[in-house]
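Here the complex is missing one protein chain, while the rest keep their positions.
Letters A and B mark the chains as written, and numbering starts fresh at 1 in each.
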Amino acid sequence: MLQYTLKKLLAGLPLILGVTFISFVLMVYFGPDKTYELAGKNPTEEQIAQIRADLGYDQPFFKRYTNYVIELATLNFGHSDSTGERVTRLLGRTIPISLALTLPGFVLGNVIGILLALLAAYYRSTWIDKSIMTFAVVGMSVSFLIIIIGFQVMFSSAYGLNMFPVRGWSMDTLGEYLYYVTVPTLAIVFVSLGYNTRFYRAVIVEELGKDHIRTARAYGASARSILLKRVLKNSMIPIITRIMFSIPLVVISGSLLIESYFGIPGVGKVTYDAITTGDQPVLKAVVGATAVLFVVVLIVTDVLYRLFDPRVELK
Amino acid sequence: MSEPLLKVRDLQVEFHTDKGVARALDGISFDVMPGETLGIVGESGCGKSVTSLAILGLIPSPPGRIVGGQILFQGQDLLSLSEREMRKVRGRDIAMIFQEPMTALDPVFTIATQMGEVLRRHQGLTRKQARQSAIDWLARVGIPSPERRIDDYPHQLSGGMRQRVMIAMALSCEPKLIIADEPTTALDVTIQAQVLEQIVKLSQDLGTAMMLITHDLGVVAQTCHRACVMYCGKLIEQSATGPLFAAPAHPYTAGLLASVPRIRTQRLDSLPTIAGTVPDLLHLPRGCRFVERCGQAIDLCHSAHPPLQVDEHSGHELACYNPVQGEAR
C-alpha cells in the first residue's frame, strides 16, 4: 500500500510540475512588476536594486521557477505581500472556513442529484422523468451569479423573507453557523443540481439496462433493492469520479464567487483578493496546493474504485 | 389428464420504435404440463425470448407492451397480478436461466450475496442458512469446492462455472417452472452438452417443468417432450418431439430440419437452406408470414394467415394451408 502510494505520488509529479510551471510563467514571470509599488516615492537606484533582489526579479527564469518548486516542496511560501501574514498560516486559517462553507451544499447537491436521477431513470419517459429533467435543464441554464443574487434578495433582504444575513460569517456556535451557511448552501445546491441530475441519470439509465439487473428482477428483487443496492453500487465508478474530481475545483473556484459575494473570509476570498492585488506568494501557494490536491484526489479515487468494484486492481 | 401448469393464451406483445409499432408476439398460445420439458424453437427475432420475458412480466417498457392475451400459471392470470405479487412469483414459482453467463450475474456482488438474497427472500432463510443452502446447490450443479467458490465474484469464474451458478440459483428455490433461454449458446462447444445435461437431469429430479428456448434442433430432439416452432411472432407448429421431427408438417419446420447437418446421410456442401430472409416485423407480408420464402405457397397463403389448428394428416397443431404431406423419414 505504501509502495503503491509512493508510486502514484511519483506519477503525479508531472502534473504538479505542469500546473506550477504554467502558472509561474503566466502569473509570476510575466506577472505584474511590484517594484515600484513597494519602493515608495522617488526611490534611489540602490533601493530599487534591493527590492528587485528581495523579490527575486534579478535571478534567471529557471532559478526563480526552481525556487517556487522548492517553496512548494517545503511548504514555505513566505509572507503575503498585502497583509504580511505567513502564507501557510493564512491558508491553514481560511481553508477550513471554505470547507465548512461549501461542503454541505456539495454533499447535498450530489445526494439529491443522485436521488432525483434514480427516480427519473426508474420512471423513464413518464411525466416524473420529464418534470425532473425539465427542472434540470432550467437549473443548468441559470447562472450561479443570478442564483446568488436572487437567493440573497429572496432570503436575506427586506424585499424577501429577510431571515438570513446579507453577508458575513461566523462558526462560533452551531446556530450561528447555520445562520450564515444556509443561503450559500441553497445556492450551491441549486447551481449543481441540474448538472448532477443529468449526469447521474445518464449513468443510471445505462446501468438499469444491464443484463444483471434483468436477472435481479427475474428473481423477485424489489425496485428499491435494485435501485439502492444494485444500481448504486454498480454506478459507483462514474459517481466517485465525478465527485472526487470536482472537490478541488469546488473548494477553490466554487468558493471564490460565493465568498467574495457574501464577504466570507475563506480561501476563495483570499484568492480573489490576491488576484486583485497581485499578491504572488498567496497565488503561488493556492495554485500549488490545488495541484497537490489533484494528485491526492487521483490516489484516493483509485483506492475508492477498488473498494466498490472488485474487478479493479491497484497497480 | 392433469391441468397444465402454464397456459398461455393469445398473447400479444408490441414494441414501439421510431419507425412504427412492431408486433413481436401475435396471438401465441401453448401449454406447459407439470414436469414436462417443452422446447420453443425458432430463428433469432422470432419472439422466443419475448415470450419468456412476458411470462415473468419483464418486457422492457418502454418500448414494449403486452397488449392482449392471458398467461395462466396454476390457474391464475399473471397479467392481472400487481408488481408486488408478481415479485413473489419470480424466482420462487418460475425461475429463469439467461443466455449470457458473462453478463447475467452482477459483477460487484459475490455469488454468496446474489444467491443468498434470493434464498432469503423466497425461502425465508437466515443469512447463515441461506449461505449453507447456496453452497449445497453449488455442489449439486457440479462446482468444485463450493464453500470457497461461493465468496468469489463472477469475474473470477469461467463462463461454464458462471452458468452453473445461474442454474444453481434457478433451482435453489425449487420452482415449479424453469425457463431456460438459450442456456448453452454462449458457452464453449465442449461443455455445452455437459451443462445442458445437468439442467435437464436436475430439473427432472426435482420434477420441475421446463421451457427450453433454443434455435438448436438437436438440443430439442435430445431433451424435450414436446416442441413449439415459432416464426415472426406466430406459433406455427406444435407437437410431441418425435412426430414433429419424423414428419414436420409446416414447410418452415421441414426447412429447418433439412438444414440441420446429418453427418452420415449428407455431404455438408449440399446442405439445403431456407431461401430468402426473415421479414422485418415492421413490414410483414399480408398473409402467412412465411409466404415469401415458402416453396409451396398457394393463393390463399398470400391473403390470410392460417389459424393454428389440429392438422388431420399429421396430428400436429399447425398453422398452414398447404402442409408438407411427406412420409416419415
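Heads up, the rule we're going with is that a contact is a pair of C-beta atoms (placed from the backbone, for glycine too) under 8 Å apart; a residue touches a chain by one contact, two chains touch by 3 or more.
Just so it is clear, contacts and distances are computed from a predicted model.
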As a check of understanding, state which of "Arginine ABC transporter permease", "histidine kinase", "Cell division protein FtsW" or "ABC transmembrane type-1 domain-containing protein" is the UniProt name of the chain not shown. "ABC transmembrane type-1 domain-containing protein"
So there's a chain missing from this view; which of the remaining chains does it actually touch? A
Touching residue (missing chain; options A:9, A:69, A:99 or A:205): A:205
Which listed residue, A:62, A:127 or A:159, touches the chain dropped from view? A:159
Considering the whole complex, which of A:140, A:236 or A:303 touches the chain not shown? A:140
Residue of A:80, A:102 or A:290 in touch with the missing chain, whole complex considered: A:290
Missing-partner contacts on chain A, residue numbers: 14-15, 18-19, 22-23, 25-27, 30-32, 124-125, 137-138, 140-146, 149-150, 153, 157, 159, 202, 205-206, 209, 248-249, 252-253, 256-257, 260, 271-272, 275-276, 278, 283, 286-287, 290-291, 294
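In this section, only the chains that are shown with their structure count from here on.
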Go ahead and note the Å separation of the Cα centroids belonging to chain A and chain B. 53
Flag every residue of chain A that touches chain B in the complex, lowest number first. 124-125, 209-223, 225, 230, 233-234, 236, 308-311
Over in the complex, which chain B residues touch chain A? Could you list them? 56, 58, 60, 62, 83, 87-92, 95-96, 98, 100, 103-109, 117-118, 121-122, 153, 155, 166, 169
